[in-house]
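This report refers to the structure that appears directly beneath it.
Here the complex is missing a single protein chain, while all its other protein chains stay put.
And then chain A:
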Amino acid sequence: MTASTSTAANGGAAPLRGLLSAESPTVATAGVGLFADALRGQAVTVVEADWQPPMPGTEGDLARVLADTRRAEANATAYARMVAAGAELCDVKQAKDALGLERGTFLHAGPPIEWERMSGPLKGALIGAVLFEGLADNAEEAEKALAAGQFAFEPCHHRDAVGPMAGVVSPSMWMYGLRDEVHDAWSWCSLNEGLGKVLRYGAYGPEVVDRLHWMTDVLGPILQRSVRATGPFDIRSILAQMLQMGDEGHNRNRAGSLMLLRELLPGMITAKASSDDIAQAVRFSGANEHFFLNLGMPACKLATMAAHGVPGSSLVTTMARNGTDFGIRVSGTGDAWFTGPANTPQGLFLGDYGPDDANPDIGDSAITETAGIGGFAMAAAPAIVKFVGGDVPFALRATQTMYEITFGEHPMYQVPILDFRGTPTGIDVVSVVRTGILPQINTGMAGRVAGTGQVGAGLVTPPAECFPAALAALGRAVPA
């Protein structure tokens, strides 16, 4: 390197980006606090990093992954695909038609799991689904058949689908179909059953199964006719708007649900069905403040699917829980799951329920955080602290902290109170390991005992060990 090439490199401007001509240089510090103090003593502007060592035992893997020359561009590509992905509600179909789901096969939330290790709510939901499909006459029989291995289980994520809480999907259930035109992909999610005793929280009593039958016979066909007649509907646009109306898209979907209803109503009202059925379908949909969640989730799934499979990328493309294990998948490591024991959420409880009644974290709904909303957009939804616990400064801090572990700021999803800053989007495994900051997830809490239903809502993080494990796999994938 010579003076002439260095001059050429910066087009004749002062070398070192004008470092020596700065009137009073601004300094960022990391490490010994004494040096920041010494600079402040000279009236220098200092920004001090609250630096902490990376997660224990990760030094070798970090060095390998940081030296991966593909990573910067791979992450930029994965991120660009994530935020470019479209999400239009184009169809509503039964799972057997949408996913080719065979009779006797059931999808569930989270990473793969065998019956013996399943938690109460997931077992309960599967029992309910077996009953709903008419594959057993009563709960005992259903449980016996499930335990005997007569049915097949598979994660929703393995079929490009997502399911809230237990996330159990059976062939007769109706599903929303969302399409990403940009990347030519589809994602599917079941219809929301409302709150209280519902299958997704592990309840399987007669009222639960009866409701599922009504949804199959009445609601599903009406929604299909509505969407086919008046769709497609741009779900991302609703997401962008609801964040500016106090929703975060995971545990608060009030504005989103109303906007969705506004889109669907004309088609529902004019659908070929009895006026009683239409009235009931509209009432059911309008009464459910989480009506939109089952659209927001597949929209997020399309975004993370688009970002998946970029060699060298360390961005997280799945976070999902089955009530026993929490699993993540990463863009650059293919279909491998990196799992750890699911944490139990901390939060507020319904009625007389308390912490001992809560099941560990469950559901595919953490796809919202994976795509940059939900807990990551908490600052947009200060009212949520009344539901999940914490206080408003916490909500503001949660979103701002997530910028430390994300690649970019979402161009569409914005937080008004942060001056319309884009939500933190694209969790980087490397940043999580380096800072020790875990993704913030807002979630509902299922009862520990099968059949209970929802007991509360709260805040949770993934188990830390998922991230060093994913980092190690990224390290192994670095070309020699």
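Observations
The criterion applied here is as follows: contacts are C-beta pairs under 8 Å (C-beta built on N, C-alpha and C of every residue); 3 or more make two chains touch, one makes a residue touch a chain; residues count from 1.
Assume contacts and distances are computed from a predicted model.
Think of the chain that is not pictured: of "Proline dehydrogenase family protein", "Radical SAM-linked protein", "Fatty-acid metabolism regulator protein" or "Ribose transport system permease protein", UniProt labels it "Fatty-acid metabolism regulator protein". If you put the missing chain back, the residues of chain A touching it would be 1-3, 6, 9-10, 14-17, 19-36, 38-39, 41-42, 44-56, 59, 62-63, 66, 72, 393, 396-397, 400-401, 403-404, 417, 431, 434-437.
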